[in-house]
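Below: the structure, in structure tokens.
Here the complex is missing one protein chain, while the rest keep their positions.
All chains are identified by letter, namely A and B, in their written order; residue positions are counted from 1 within each chain.
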Amino acid sequence: MSVTPFIVLSAILFTIGAVGVLTRRNAIVVFMCVELMLNASNLALITFAKANGNLDGQIAAFFVMVVAAAEVVVGLAIIMTIFRTRRSASVDDASLLKY
Amino acid sequence: MTLPWLTILLLLPILGSVVVALLPARLGGPLPKLVGLGFSVLTLVLAIGIAVAYQPGTGLQFAEEVTWIDLFGAHYALGLDGIGLTLVLLTVILTPIVMLASWEDGETGRWGAKGLFAWMLALEGLSIGVFAATDVFLFYVFFEATLIPVYFMVAGYGGPRRVQAAVKFLLYSLAGGLVMLASVIGLYVVSADSEGGPTYLVSELAQLDIGTAAGRWMFVGFFIAFAIKAPMFPVHTWLPDTTEQATPGTSVLLVSVLDKIGTFGMIRFCLEIFPEASRWATPVVIVLAVFSILYGALMAIGSQNISRLIAYTSVSHFGFIVLGIFVMNSQGLAGANLYMFNHGLSTAALFLVTGYLISRRGSARIEDFGGVEKVAPVLAGLMLVAGLSSLALPGLSPFVSELLVMVGAFVYSPWVAAFAVLGIVLAAIYVLWLYQRTMTGPVHEGVAGMRDLGLREIGALAPLVALIVALGFYPQPLLDVINPAVDHTMSQVEKSDPRPTVTEGEAQE
Partner (left out) sequence: MISTAIDVLAAEGGHSIPLVEPTSAGSLALPLVLVIALPAVGAAILLLGGRRTDAWGHLLGTAAVVGSFVCSLWLFLGLLGRGEEERQLGLDLWTWFATGRWEVKLGLLYDPLSALFLLLITGVGALIHVYSIGYMEHDVRRRRFFGYLNLFVAAMLVLVLSSDYVGVFLGWEGVGLASYLLIGFWQHKPSAAAASKKAFVINRVGDIGLSLGVGLMLVTFGTTSFDEVSALTSGASAGVMTAIGLLLLLAACGKSAQFPLQSWLLDAMEGPTPVSALIHAATMVTAGVYLIVRSQFVFEYSDTARLAVAVIGTITLLMGAWIGCAKDDIKKTLAGSTMSQIGYMVLASGLGVAGYAFAIFHLLTHGAFKANMFLGAGSVMHGTDDDVDMRHYGALQKAMPVTFLTFAMGYLAIIGFPGFSGFWSKDKIIETALAESPVLGVCALLGAGVTGFYMTRLMLMTFFGPKRWEPGVHPHESPKVMTFPLVALAALSVLGGLLLLNDWIVTFLAPVTGEAEEHHLPVPPILISALVVLVVALGVALAFVLFGRREVPREAPTEVSFLTRAGRNELYGNEVNDTLVVGPGKQLTAGLATFDRAVVDGGAMGTAASIGGLSQALRRAQNGFVRSYALSLLAGAALVLLALVVVNLA
């Protein structure tokens, strides 16, 4: 089995996610792009686990999924709170925490 | 079983500080101040007892030693030699006097009089620790710990720019302390490599064979910290800024007690642990010291603010002390030690009496005064006595120490003495010109109707003046204590007094 297609796919997904995080303003979209990046790395982890024939990568992938789930819970809660108070889901508007 | 007297002496004021701080606010009134004064007087009595029991001679007395951190070789080790004893005495004498003189200064401060007195007691205890510590690590801890009470005393009480002044003081001191920390760590490294394993005891470090280069680097680290503390040119500028803002009482404790840690440290640590490096650095240090003498005096002459003026006179006086230490002969060293004590008394008197003056007028600018002698003769008289002691008039205690330092400088090199001696002329100018501008001439409209000193205020100054006069004519008890310590220091730096060039044998020919 060739590793290359999987890694290329992972890299493409990761890049799409990264570009999304940098360019989109909507917090939900940014959030989903972060998820996309996480899953891209999951894909890479699993690919290498399969290629190396051990479970380390798969365990790491599980960790990432757990962290991602926790992140979704906290993140979405924050986004909802911000939206409720400011009537906006744009990440650029939430810029009070600065110098 | 003998009691650990020094630990008791050190803890007594700290205990007092806690008690004063914890007194319930509803008791109010003068009670916290009375309790604070009581603790400081108790400390004074105990210290006098220790001084009476002290046997003039070599070696440490009342020594205590408990291993503290085995891994570093740090000990909780206290002990007194002649130098430490005189400075401990200075600390415990000045604290109750300062409390009495600052009776009303604390009320308007941030934490009230209660806070001020508590910080004063804490400072007293920590200062005793500094002067009694015989372990470098313990000394370092006390050295840095003294900054805490002073920071709060400056930041909480005093002039409008007191917070900036406190921060400046703290940063200068911390910077010095940081450089010193590097040297302290260096001492650990050197001693850990030696046969005896790591140790911070001064007595053991003094016997240690420290390499030339390492010794010089560590010496520089210690010296910078002490020079900032002392303060010497060019790291003195924190002092006038601080005294300008602080209350007179704080200034007294800062200049008369805390700054002595610098010169004390030079003798105890620079000279005794790094004798080779000290001899190596002597020319540079002496030039700096003489420069400090003249620079401080000239700056004092040019000062327009009474508090800054006194701060600059101290820069000049500390120049004399450092000069006496580094000429490394018995006149210079004994003079420097005595000078520390006498400068403490005379500067305290000067700060307190001008403090009375400034608080009455509400201004420290010299041009706001004039003719005070006419309205407040007792105040003027005491200011003149304090000023004369600052210019080392014979018959007042600073004269003996200044003459000893001057003669010690002459023994080292006539040229050094010739420059240092200009300081006595400049001293006459800054003191008498200050007196002329504030006390004499027609009465300035701002001082008309000024109250003369009250009983409490005179009572705070009287013991100082009495001591200054008594020690002016009979300083020998202090010198008896100091001389053996000086001999010890000189043997440590491997120096001895040069013989006079003409002795009895030659005169016959």
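Remarks
FYI, a contact is a pair of C-beta atoms (placed from the backbone, for glycine too) under 8 Å apart; a residue touches a chain by one contact, two chains touch by 3 or more.
The structure displayed is predicted, hence computed values, not measured ones.
Among B:17, B:127, B:146 or B:331, only B:331 touches the chain that is left out of the view.
In the complete complex, the residue from B:196, B:211, B:302 or B:449 that touches the missing chain is B:302.
Within the whole complex, the absent chain has one touching residue among B:70, B:367, B:445 or B:497, and that is B:497.
Counting the whole complex, the residues of chain B in touch with the unshown chain are 171-172, 233-238, 241, 295, 298-299, 301-303, 329-331, 334-335, 371, 373-374, 381, 388, 393-395, 399-400, 403-404, 406-407, 409-411, 414, 417-418, 421-422, 424-425, 427-429, 432-433, 435-436, 439-443, 473-476, 479, 482-483, 486, 497-504, 506-509. Chain A residues in contact with the hidden partner, per the touch definition given at the top, are 18, 21-23, 25, 30, 91-92, 94-99.
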